[in-house]
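Below is one structure, written out as structure tokens; comments come after it.
With one protein chain held back, the other chains of the complex are shown just where they sit.
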Amino acid sequence: MIPVVIGTTFIIYAMVWALPGDPFVGKCGDRPCPASYIAEMRAKFNLDDSLPVQYGKYLWNLLQGNFGESFSGRTVWSEITQAFPVTFRLALIAIIIEIVIGITAGVLAALNRGGFWDNLILVTTLIVISIPVFVIGFLAQFTFGIKLGWFPPTVGPNATVYELILPAFVLASLSLAYVARLMRGNLAENLRADYVRTATSKGLSRRRVIGRHAVRNSLIPVVTFIGADFGALLGGAIVTEGIFNIRGIGGLLYLSIRTREGATVVGVVTVLVLVFLLVNLLVDILYGAIDPRIRYE
Amino acid sequence: MSEHLLDVDDLYVEFRTRDGVAEAINGVSYTLDAGETLAVLGESGSGKSVTAQTIMGILDMPPGFITGGRILYNGKDLLTMPESERQKIRGAEIAMIFQDSLSALNPVFTVGDQIAEMFQVHRGMSKKEGMAKAVDLMEQVRIPAAKDRVKDYPHQFSGGMRQRIMIAMAISLDPKVLIADEPTTALDVTVQAQIMDLLKDLQRERNMGMILITHDLGVVAGVADKIAVMYAGRIVESANVWDLYAKPAHPYTQGLLDSMPRVDSKGEELYAIKGLPPSLLALPPGCNFNPRCPHRRERCVREVPPTEEVAENHTAACFFWKEVARG
Partner (left out) sequence: MSDPNASVSAAAPETVETETYRGSSLPPEPTADKPRSLWSDAWRELRSSKIFILSGILIFVFLIMTFFPSLLTFGKDPYTCDLTLSRQGPSSTAWFGYDNNGCDVYTRTIYGAKASILVGVFATAFTMLVGGFIGVIAGFFGGWVDSILSRLTDIFFGIPLLLGGILVLSSFPASDSTNLYGEVGKVVLALGILGWTSMTRIMRSSVIQVRNADFVIAARALGASSGRIIRKHVVPNSLAPLIVVATISLGGYIGAEATLSFLGLGLQPPVISWGTMINDAQPYIRVAPFMLFFPAIFLSVAVLSFIMLGDAVREALDPKLR
């Protein structure tokens, strides 16, 4: 996993600092920056060294916990630690919504194979998957926030749980649809499996056969998907945070990209990627824990 | 006539599919008594497994439909019983084991768990009590080091061992009837013999009635008391094991016996019944076997042969069984 981490962070670093374009555009207001400023900044960010050396120095700092500073002097680390909790709360609520609604819908659809509920869930999830997140976001904001007024249309600085519910729904919508479809497919397939026939012939009630035997087997890939999704949610909330004005990691990232705050971008993305990889690792372990076939390979 | 343990009486089952109606079982009748082994013989598509699944009540309905007949267990018709009552019988009094033990066992639960489940559901025991019983049963089916292996998963066992686990699960509540659907087809020959011996011993100890479903004539000879030969959803011949092998009265049975390779037929071409089993969506008119029958006459295409008595406890569904019996 280490080479992957190094590779990923290197590519990000390269994309931020080494791609064509002047990193100091717009930093000093309407006028181009004075030469002394540029020289100072270049030294500070090691921009005069070759790319691998730059990266090496950055990595060295990283290992010591120093994520560097933004152009304005704030430490990247403090910016991250301020924004992270909000995004974490948002992602957590979204995951809960995803699990509860997604799995329930999937089970309902599989049990009702070919029937009204199945078709309804299939069509609804298809539509949700197709509509881009920001459209869903606007729709939700407009309908529930502005027209109906059930939830605040934007999130305040405290980012309370109540304020986060609507954006969490929006964030969860795509994943929810995937979870429902995944669960439906798995359960429908497992219901036709031989061991279900054996369980029935053991005289077990239909509820037990489905609820204990079939669902347990079907959940395995779903759980791993949800696990991986959590990592993705943490980093992918850019659009949702933008629409609902949430001051989380997504918003921070977006802002720093637009203002070309290279250090912040690299720092934030590095953290996100690390979290993503960590979550994937945990999911792999989790998979081994819940699927005995993998465990005893 | 005293009551049989199990009495399948004139059963009709069909499958309604997109391509038409498949007549899977067309008037099948057989009986089973305690301590008796009935072998149901036939090729794939003959309906032998469908009959068993109908007895167990695990047939997919739809697309399956039972369109006639009764299945009497101790005199009571299973087909008209409420499902709740049938559920109590299923697994506890009539049990079934299947061909592919790897896919028939749940891969994410331990074998002990799956055996113990029988006791938890049917006898209301606790998990701990059930697991203890599971160890006991695993020893009865001759799995070495049962105590250590009770917490293992199905994929950690060999094919033969897994089959024993399925047997353990099936006999756990001392069923009166055990249905074994091709229990040894997926195993190699030496393991086959061990499993068949195990089944025979268990049957004797518990005085179970056993229905052995197979297509393998070799397996049948050492184990069965009586045999029912099925073809295209009908029983074409039924006899005790000696009479069937020595004096077959149906061309199909004769064909099956002739196509078995024998030690003393070296150098001769191996016989095979020409043709293929018919599609159940479009059964041949008259006697279903007529397209492949060497004794076929015009009458065979026109009329369905009734089941005629050939000798005591020996029936065959052929107009010309006398020719077959003569050899």
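In this document, chain identifiers A and B correspond to the written order of the chains, with residue numbering beginning at 1 in each.
Heads up, the rule we're going with is that a contact is a pair of C-beta atoms (placed from the backbone, for glycine too) under 8 Å apart; a residue touches a chain by one contact, two chains touch by 3 or more.
This one's a predicted model, so the numbers in the text were calculated from it and none came from an experiment.
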{"item": "Selected residue (touches chain absent from view) among A:Ile11, A:Leu59, A:Leu120 or A:Leu286", "value": "A:Ile11"}
{"item": "Among B:Ser49, B:Gln163 or B:Gln254, residue touching the chain not depicted", "value": "B:Ser49"}
{"item": "Candidates A:Ile80, A:Met183, A:Val223 or A:Leu272 - the one touching the absent chain", "value": "A:Leu272"}
{"item": "Contacts of chain A with the absent chain, listed as residue ranges", "value": "3-4, 7-8, 11-12, 15-16, 19-22, 126-127, 129-135, 138-139, 141-142, 146, 189, 192-194, 197, 232, 235-236, 238-239, 242, 253-254, 257-258, 260, 265, 269, 272-273, 276-277"}
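Simple rule for what comes next: only the chains that are shown with their structure count from here on.
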{"item": "Intercentroid distance (Cα basis), chain B paired with chain A, Å", "value": "54"}
{"item": "Contacting residues of chain A [partner chain B, same complex]", "value": "193-195, 197-205, 208, 213, 216-217, 220, 290-293, 296"}
{"item": "Partner chain A, residues of chain B touching it in the complex", "value": "56, 58, 87-92, 95-96, 98, 100, 103-109, 117-118, 121-122, 153, 155-156, 166, 169"}
